[in-house]
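Got a structure for you, written out below as C-alpha cells; questions coming shortly.
Of the protein chains in this complex, all but one are displayed in their positions.
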Amino acid sequence: MSTALSGDFAATYLTGDNTGVLTTDAQKNAVYALARQQAPLPAEEFGQRLGRHFVSAAPVQRARVRAEQHGWRRLDAAGAPHPHSFERQSGTRIASVMVQAGGGSEVVAGTGDLVLLKSSGSEFKDFLRDEYTTLAPASDRILATVVDARWRFAVTPPDWDASFAAATGALREAFALTYSRSLQQTLYVMGEAVLAACPEACEVRLSLPNKHHFLVDLSPFGLDNPGTVFHAADRPYGLIEGTVLRPDAPPGDPDHDW
Amino acid sequence: MSTALSGDFAATYLTGDNTGVLTTDAQKNAVYALARQQAPLPAEEFGQRLGRHFVSAAPVQRARVRAEQHGWRRLDAAGAPHPHSFERQSGTRIASVMVQAGGGSEVVAGTGDLVLLKSSGSEFKDFLRDEYTTLAPASDRILATVVDARWRFAVTPPDWDASFAAATGALREAFALTYSRSLQQTLYVMGEAVLAACPEACEVRLSLPNKHHFLVDLSPFGLDNPGTVFHAADRPYGLIEGTVLRPDAPPGDPDHDW
Amino acid sequence: MSTALSGDFAATYLTGDNTGVLTTDAQKNAVYALARQQAPLPAEEFGQRLGRHFVSAAPVQRARVRAEQHGWRRLDAAGAPHPHSFERQSGTRIASVMVQAGGGSEVVAGTGDLVLLKSSGSEFKDFLRDEYTTLAPASDRILATVVDARWRFAVTPPDWDASFAAATGALREAFALTYSRSLQQTLYVMGEAVLAACPEACEVRLSLPNKHHFLVDLSPFGLDNPGTVFHAADRPYGLIEGTVLRPDAPPGDPDHDW
Partner (left out) sequence: MSTALSGDFAATYLTGDNTGVLTTDAQKNAVYALARQQAPLPAEEFGQRLGRHFVSAAPVQRARVRAEQHGWRRLDAAGAPHPHSFERQSGTRIASVMVQAGGGSEVVAGTGDLVLLKSSGSEFKDFLRDEYTTLAPASDRILATVVDARWRFAVTPPDWDASFAAATGALREAFALTYSRSLQQTLYVMGEAVLAACPEACEVRLSLPNKHHFLVDLSPFGLDNPGTVFHAADRPYGLIEGTVLRPDAPPGDPDHDW
C-alpha cells in the first residue's frame, strides 16, 4: 500500500514552513485506522475511501492510493480446507486510485506477476531486416512473458472481485487461444479480451517482456535439437508495450501515474 | 541448475597450469547435452546422472549438482486445459546431489519458497525473561513463515515425484494441524512429518523465518484492535532453524553443502 | 542501456504483419555496432547518435535511449595507479535521450543511487496535526536519503562530463550545507543548486526516500539514548518528490518518460 498526496505544499519546499504538511507517518496511521473502521473491502473501494479521506484535508488537492494484494489459499489438512491456515499464491492484484478534492476519482486495476508460457503456437517471421538484423525467422518458438497489465474503469463495475477475476481470466485465455505471430499481436488480443470481459473498463495498458528461450546449438556435440533443450535467458530482452483503448473512452487523468 | 566440481586442481591455483581444468563452459554444455540425450527425468535422477558424468573425468573427485525446478500449470481455455499454454506456479523444487568418484552419491530434496500463515492457533508465552526481554506474551498470534526445507535420503524412493509431493504435503498439513506454542515446536513437527511421509528420508533441515505480524496500536485514535489490523514487518526478524534426524540415520557427506 | 522505439507499428499489433517491425535483437546489434564505429562518447551524446540512427528508419517516429554508466577507479598497486586494473565505484550516471524523426531531441541526465546522510543539522517540527498524527516533532534528527535525480537540458552544455560532475557536486554540497527543516526544503535547495551549477539545464526532478533512523527507546533497560543508537528502518518510508523548473524553461517532451 502506498499513498501520495499533492496540493499546495509550496511553503515547506520553499521555506521549510511545515504547517501545511500532513506527515507520511500520519498517512500510514490513516491507512491502519480506516482498515479498522471498515469491513474488509475490495482494494479498489478501500483506495477510494482512503483517498477521499485525504483530500478532505485542506491543502491536499489529489490523493493517489495504490494497493498490492497477495492471494492466499486455504491449506488442505485432514481431508478438508483448514479454517485458519493458508498458503500464499503467486499473482499480485493491484489497484491504483486517484481521488480529486473536487470529487472525481479514477480507478485502475491490474496484475503484476503473471508468468505465462506457450510451448508451441507461436511464430515470429517476415519482419523488417535492416543492416543490423541477424535474427532468424522462427516458425515454432516458445513464447513466454510476465504479464504486467493495468486497466482503467470508466464506470464502477457491480463487483470489483468478480471484475478482477474476469479480467485475469480473459488475459490467460487470450494468451492461450491466440496463435501468435508476434508478441505485439498477442498483446493486442489480450487487451481486447480484458475490454470484452470488463464492460466497465475503457483502457488497457500492457507491458510484456519477451522472456527469450533460445534453442541450444548442440551440433558441436553431434546432437540435433528438435525443440528439446532451451536456454531461458535473462538479459538482454525485448519489451513489448501497448495500450488498447475503447473508441468512446473518456480521457484519463493525466496526473494519475498508474 | 548449478554444478560444482572438486578434485586435484592444485596446478591451476598454484601455477596457472590449466591442463587439468574442465572449464565451467564445458560443464554448462554437458548439462545441455545430457538433457538432450535423456528422456525427461526427475531432478534428483538427472542430478545423479550428470554428477556421474563429471566424476568419470580424471581429476574430478566430487561433483555437486543442484537444480531448481519451477512448477507450471496448464491454462484453462475454452473450458479445457490447453495443450501447450501454461502458467507458472509459486513454489520451487530443489534437488542437490553429491556424487563421489568412488561410486557413492547423496541426494537431498527440498523446497524453497512455500509461504504459510496461520491466522489463529498460535501462541508464544512463558519464555525466558532476561534484562533485555520486553516482548509481551501472545496467546493468539498470527504465525507466518517462508518454509526453506531440505531432506536427505538414506535410500532411493520408488518415485521421486511422488516422494516430493508427499514431503511437501506433509509440511503443509503439519503446519496447519499443529497448535503452535512456538515456531520451534512447529518446525519439529514439520520435520517429523516429512520423515513419516518419506520413509526413505533420514534427515530434515528446516529454516523458518518468523514473518512477524504486529498488532497495530490504534488507541491514539480512540480505536480498539481486536486482532484486526496488523503490520507485516520485514526486518528485523527471527529465524528458527533445526534438524530432525532419524536415530538410525547414516552419516551424511560432510562435503555436501545442501 | 535500453532502447524504445515508437511509430506506426499498428500492423503487427492488429494482424501480426511484422514487415514494419525492427526487431529488438536488431536494436541490440545497432548498439554494439555504433559503439564500435564511434570513439568513446559521453552517454548523452552516444544516446543522441543512436536515437538518430533509429529514427532514420521508415516506421520509427520516436526513439528513446537510456544508458546507465558505472564509475571505475584505477587500483593503486606498487605505489601508482595501475594501467589496466580497476575497482567499481558506487554511484550510477544516467542519460535518457528522446529523439524525434523530425529532428529534435531532448536530453536528460541524472544519478540513481547516491546515498547521503546528515547526522545533525536536520529538524522536522511544527507540521500539520490531524486526528491520525502521532509523530513527535524532532529538533535534531538523522536525515538520510538515496538521491534519485534527473535534469533536463534546454541547450547542449559544452562538456557533458563536466556538466555531470558539476550537477552531482552541487547535489552533494547543497545537501551538506543546508540546515534542513524538512526533506522537502532540502529537495528544493538541491534542485536549485543543480540549475545554478548547470546553466544549460532547465528542469530538475528529484525523488528522495526518507530513510528513517529511529532513536531506540532504551528506557526499559535503564539506559538513556542521547542520539546514540538508532534503528535504520526499511519500510514503511516516506517519499518526497518535487520538480524545480526555471521560469523560462521550454516545454518538455510529453512522450519522454525520464
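Chains here go by letter, A, B and C, matching the order in which they are written, and residues are numbered from 1 within each.
The rule is simple: contacts are C-beta pairs under 8 Å (C-beta built on N, C-alpha and C of every residue); 3 or more make two chains touch, one makes a residue touch a chain.
No experiment lies behind these values; they were computed from the predicted model shown.
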Interface partners of the hidden chain - shown chains only, full complex considered: A, B, C
Omitted-chain contact residue, chosen from A:F46, A:Y132, A:F175 or A:F230: A:Y132
Hidden-chain contact residue, picked from the options B:P83, B:P199, B:P220 or B:G238: B:G238
For subunit C, residues in touch with the removed chain: 29, 32-33, 35-37, 72, 75-78, 82-90, 114-121, 172-173, 175-177, 216, 218, 220-221, 223, 225, 228-229, 231
Interface residues of subunit B (partner: the chain not displayed): 2, 4, 9, 12-30, 33, 57, 59, 124-130, 132-135, 180-182, 184-185, 187-188, 210, 236-239, 241-242
Interface with the unshown chain - residue positions in subunit A: 131-132, 134, 220-221, 234-235
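Please note the rule applied: only the chains that are shown with their structure count from here on.
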Overall pattern in which the protein chains touch one another (line/ring/star/complete/other): complete
Greatest separation from subunit A - chain, by CA centre: B
Centroid spacing, where centroids are CA-atom means, of subunit A and subunit B in whole angstrom: 30
Rounded Å distance, subunit A centre to subunit C centre (Cα mean): 25
Computed distance of Cα centres, subunit C from subunit B, in Å: 39
Residues within subunit C bordering two or more other chains: 132, 134
